[in-house]
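Shown here: the complex without one of its protein chains, the others still in place.
Right, subunit A next:
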Amino acid sequence: MAFLTLTNIQKSFGPVQVVHNFDMGIDKGEFVSFLGPSGCGKTTILRMIAGFETPSGGSILINGKDQGALKPNQRNIGMVFQAYALFPNMNVHDNVAFGLKVAGATKAEIDQRVKQMLGLIKLEHLADRYPYQLSGGQQQRVALARALAVKPQVLLLDEPLSALDAKIRISLREEIRQIQQQLGITTVFVTHDQEEALSISDRIVVMNAGRADQIGTPFEIYNTPATRFVASFVGTLNIIEGKVADPAAGAVTIGGQRISLKEPIAGFKGGDSISLALRPEAGSIAENGRGDTALPGEVVSTSFLGSVIRTKLRVGSDIISFDMFNNPGMTPPVAGDNVTLRFAAKDLLVIRE
């Protein structure tokens, strides 16, 4: 049985239903990210787990115990907020000690645990500092230590990295993952940043308009998106519009050219419109480029992104982006060049709504 079980969770604010029949089980020690755009309901689910919002329907069980009747201060859940939420009147030591003092721990226990937690986040030397004397990254690490100090059953992270700059975000997310694995704590992480979710999660829930469009490992979410929304939200994806030529043979036409997907296309008839997805990294214009499928096209633009060069190609009425690794010896294509895009037909994903 899952450690954290969400069954048929619903939430409405007045006439607006923001979470629809959400079901999920999260195992002990698992790191699950809720990924989605603003207003998709991910934070609302997190707040319902914490007890700050009451579900309109459904149940939340932690370790088999129904949380419905428990107030937030009775749930033993650690939470880290986007805005840090450190108590401005307390120094780092007192912030981390707060939950322990509330729980009635002795001074010796508090001092030992605070020391241990500050060691975990490598900020022992800043124990006497006040929040306004710390950088954003340091404040968020203190907030994490404070949440973990009380040994919570579940750790909830509500977009904890959003207010930080790019470099600190990357280092802190790695630190969060390392600490989570070290402590083996069940963690729910809310983010709208797909890179964050893909890099640190055991599983990802992609939320769209109050529903879970797909739940899966980062690998599954990225490589086999279940819906058009997941495909477009996670990573960069080319959506190519085609026509089904022969569903049984898996044949489609793109820009007037017939392509075989190598397997039958279920649920389509000949002549139906079909949306296919192709990741930018799946294509190549090199002469020796691998792939059993080739589409001629004209280069529209080239963007230098550092480690990769992204080229946009017009194929029929579609614009397809593809990436090439940067190589100082190469000559990037320029607008107007006629090239052939090669890719493996198996990399084309059929997108169902």
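Note that a residue touches a chain if its C-beta (ideal position, glycine included) is under 8 Å from a C-beta of that chain, and two chains touch if they have at least 3 such contacts; residues count from 1.
In this text, contacts and distances are computed from a predicted model.
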Note to self: According to UniProt, what is the chain that's been left out of this complex called? Choose from "Spermidine/putrescine ABC transporter permease", "L-lactate dehydrogenase complex protein LldF", "M16 family metallopeptidase" or "Pyruvate synthase subunit beta".
What the structure shows: "Spermidine/putrescine ABC transporter permease"
Margin query: So one chain is hidden, and I want to know which residue out of A:55, A:131, A:247 or A:333 touches that hidden chain in the complete assembly.
Written below: A:131
Notebook entry, point to check: Out of A:18, A:110, A:123 or A:164, which touches the unshown chain?
Noted result: A:164
Checklist line | Absent-chain contact - pick from A:34, A:84, A:189 or A:322 | finding: A:84
Note to self: I need the residue numbers on subunit A that touch the omitted chain, in ascending order.
What the structure shows: 50-52, 71-79, 81, 83-89, 98-99, 102-103, 130-132, 134-136, 139, 143, 146-147, 150, 156, 163-165
